[in-house]
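Removed: one protein chain of the complex. Kept in place: all other protein chains.
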Amino acid sequence: MITLVLRRLGSVLLVMLVVSGMSFLIFNYLGDPVNNILGVNASLNEREELRRTLGLDQPSYVQFWHFLQRAVVGDFGISYRNRLPVLELILSRLPATVELVMCATVLALGVGIPMGVYCALRPKGAFSRLLQMISLVGISIPQFLIGMLLILIFSVELRWLSAFGRGEVVQIGWWSTGLLTDSGRKALIMPVITLAVFQISMIMRLVQGEMQEVMRADFIKFARARGLTDRSVHLRHALRNSLLPVVTVVGMQIGSLIAFAIVCEAVFQWPGVGLLILQAIEYADFPVMAAYLAMVGFGFAMINLTVDMIYLFIDPRMRRG
Amino acid sequence: MSRSPSFLRRSLDSDLVWRLRQAPAAVLSACVLVVMVVCAVAAPLIAPHTPFDPGTLNLMDSRLPPAWVQGGSATYLLGTDEQGRDVLSTIFYGMRISLAVGVAAVLLSVVIGVTLGLIAGWFGGWVDTLIMRLGDVQLSFPTIMIAFFIDGIAKAVMPPDLNQATRFYVVILAIGVADWVQFARTVRAATMIEKNRDYAAAARLSRVPGIRILFTHVLPNTLGPVIILATLGLGVAILTEAILSFLGLGMPPTQPSLGALIRVGNDLLLSGEWWISMFPGLALVLLVLSVNIFGDWLRDALNPRLK
Partner (left out) sequence: MKLLFKPLILAAGLAALGTVAEANSLRFAESQDVASMDPHAARDDFALSLLCNVYEGLVRWNADLELEPALAESWEVISPTEWKFNLRKDVTFHNGNPFTADDVIFSYHRAGDTGSPFAGLLEPIAEVVKVDDHTVIFKIKRKYALLLNDFAGWYIMDKEFQESIGAEKPLDLMSNAGGAMQTQANGTGPFKLMERQPDVKTVLAANPDWWDERKHNLDEIVYTPITNNATRVAALLSGEVDFIRNAPPQDLERIEATPGMKVMRGPHLRTIFYGMDQQSDTLEGSGVEGNPLKSPAVRQAIAMSIDIEGIKRSIMRDNSNPVATQLAPQMPFYDASLDVRFPYDPEAAKALLAEAGYAEGFTLPITCPTGAFINDEQICQATAGMLAKIGITAQLNMVTPVQYDAGLPAGDFDFYMLGWAGLPTIDPYNIFSATVHSPTGDLGAWNPNGYSNPRVDELIILIGEETDLVKRQEMISEVVKTQRDEVGKIMLHQQFLTWGMTDKVNAIVPGDEYTRFWYYTMN
């Protein structure tokens, strides 16, 4: 089993290596940061000078090698745009994104599961059909459209909610949270809804499908035969057994939520890593982009690894593999 | 092909049409879909104007509201945008691009996914491990990330003047490559089952070449789930393109998809010229919604487990 974990960790490293290597290959074509750093009035000589200092005149593979040498000791360089160490920068933006994604996930589970259960139990009911229709609309609207409409209604017309930012945040160690203040909680509402709509629909459909399948299983029939109440059959047995795949999928989806958060953060000026990477792309801020890609690769691979590990513990047959 | 009972053929022949009649929502969505596809495909013929022929544009006609609003003109049913382009026509052409990108991207995923899935399932062993490992790695990066990447690589390897012209294909590649894994997984699983069936074993014993068994026997049997996945994938692909366009990585404004139209219109959302972004937005939602409803119904209709 340890060899398996090691092997997986090896492939994680390989993925990170390949991803960051490829990112260096494409950097030179994304634009030239020197202009942004020096301003438009800089002379040609000044540009050349800075390019040399930053090592941008070197071939991609040399730049990549230098990046690796420093990355090994945890130094990802200084952001061209923010002039701060990249690692520090990304870590300071991470809480905003994580909070957004976690809240969206909780909301999606909290709304999606009951909706799914209801639809599974009364698949032919009028209300189920309505819910199913809504969920279909939910996976058919692009996120940015939802976000803009929410802003239009709740910020511009009603003036209830803030159109941008996180509101007041409280610093707990290096972590920052908006959950402890009123303005912080209010600021979360629209971005979270925007991000969660797709997830709600997806989870609802997933729960419904899984549960309908489980309901046909023999043990449900036995449970009924034993004279258990509907409620107990549905919730104790059927729901419980349909949740495992749901949780797995949701776990995997958290990763893509972080990616989708990019759009959401752009619309609501949410100061997370998604906005950071968008601005980095705009500015040709290579150190941030390289570190971000490597970290995303790492994060996702770790999620995969964790899911695999969980399976290992659940299903001992795999341990020998 | 006749010896193996083709799951798809059976469904199509027997009760698919009957099932369609039982589901009014699916019928409606299918009709909407047909109309939209016709509008998109025949855009050059039926669009009232040629919005992307710059010679025909007149700035005098810019920002006209829809025909039924005061100040609107019957020439431009849904109004015009800032360049004086007819919004209805831009929607037709935009749908054309969106659909083309979506369909082509899904086809690309299907081709890659089915091929790799067949190979993995049939040969097993290290080939299987390699392909599935690759899939895991791929899955650990969300579609948007991969599209970012392919976009960047395309910019890296192509001369800048080609960039604009090849944008369409780059977007297809970016979305298509990102989505093959689910097809590969499905086909692989089906292939492994079919491989051990009697007919496959019999065919192998009678020295029918592996490739022929794969294509004449195994492939048809995996098509049902693939079609379901592909239909549902189409909606996702169209949306992904819209998101890429919104972030400025999709189609250029000279050749806009629905997503690119919305991006441009987005800046006008507060300006009172709601028709410039609202109608393309509605068209996009309607298109994806129809695809999804139809795909959903198809899944229920073809999925034997739910019968």
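Structural remarks
Chains here go by letter, A and B, matching the order in which they are written, and residues are numbered from 1 within each.
Everything that follows uses one rule, which is that a contact is a pair of C-beta atoms (placed from the backbone, for glycine too) under 8 Å apart; a residue touches a chain by one contact, two chains touch by 3 or more.
What you see is a predicted model, and the numbers here were worked out from it, not measured in a lab.
Touch with the chain omitted from the figure is made, among B:L57, B:L78, B:I131 or B:L261, by B:L57. The hidden chain makes contact, of the residues A:V19, A:L94 or A:I151, with A:I151. Interface note: of A:G39, A:G74, A:G173 or A:G227, the residue touching the hidden chain in the full complex is A:G39. Touching the omitted chain from chain B are residues 53-55, 57, 59-60, 62-63, 82-84, 160-161, 163-164, 248, 252-254, 264, 266-274. Chain A residues in contact with the hidden partner, per the touch definition given at the top, are 30-47, 49-50, 53-54, 77-78, 80-85, 88-89, 148, 151-153, 155-160, 162-166, 266-269, 271, 275-276, 278-279, 282-284.
By our rule, only the chains that are shown with their structure count from here on.
Of all residues in chain A, those touching chain B in their complex are 11, 15, 19, 22-23, 25-26, 28-30, 133, 136-137, 139-145, 148, 152, 156, 212-213, 252, 255-256, 258-260, 262-263, 266, 278, 281, 293, 296-297, 300-301, 303-304. Put simply, chain B touches chain A in their complex at residues 25, 133, 136-137, 139-145, 148-149, 152-153, 155-156, 235, 239, 242-243, 246-247, 259, 262, 266, 269-270, 281, 284-285, 288-289, 291-293, 296, 305-306.
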